[in-house]
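Provided herewith is a single structure, encoded as structure tokens, for subsequent inquiry.
Missing here: one protein chain of the complex. Every other protein chain is in place.
Our next item is subunit A:
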């Protein structure tokens, strides 16, 4: 199965080795191709771990809290206002996003969902451009079904999580959420904009889960297990 490989930690200005001989490359966040006529090289622009992926793909994984909308990102947003077309949603980016009132599953002009100002939604970024305000949809791109998108009722929103921490929670190798799930039943929505929504049976368990997520950013899997046991003891 195709895997992403994590390499060395690189600093801004470091040259990526191994990419010089390739003619066709895919560069992700943090890497740029510089050509000053005499010399061509691929440089890192941020301090982070250099990762490689199949099909000559290189990118950097660095710690960042500021969210810049990107196409097909799954985000947690809060409705700020309503307009004729739909809703304005705050996703933590420089500009508010626009969510069309018809961008939901099984909706017609007569049966639109009625979301209140201040409610939370889990949506997918359908348009992300530096010159236009971002747009959201609450349907899956390929199937047209809800697929987990839509209004998030109740629960608690954890803000100000670093984007790299959220991405690490989304990986299949991460065991934090499944370990908590064996002790406490809960549901979660991970937003790539640095926001996580958690809902469980009581306020105490919700706060415990939120604390576990916040404190587990720099911990190894074994330390995460110890952290979960310590937090469960407080319940």
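One rule holds for everything that comes next: contacts are C-beta pairs under 8 Å (C-beta built on N, C-alpha and C of every residue); 3 or more make two chains touch, one makes a residue touch a chain; residues count from 1.
Note that in this section contacts and distances are computed from a predicted model.
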item: Among "SCP2 domain-containing protein", "Late endosomal/lysosomal adaptor and MAPK and MTOR activator 5", "M-phase phosphoprotein 6 family protein" or "Dynein regulatory complex protein 1", UniProt-listed name of the chain not shown; value: "M-phase phosphoprotein 6 family protein"
item: Among A:35, A:111 or A:220, residue touching the chain not depicted; value: A:35
item: Where the missing chain touches subunit A, by residue; value: 2-4, 22-29, 33, 35, 37, 40, 51, 53-54, 57, 59, 68, 70-74, 122, 128, 147-149, 167, 170-173, 177-178, 180-182, 184-192, 199-201
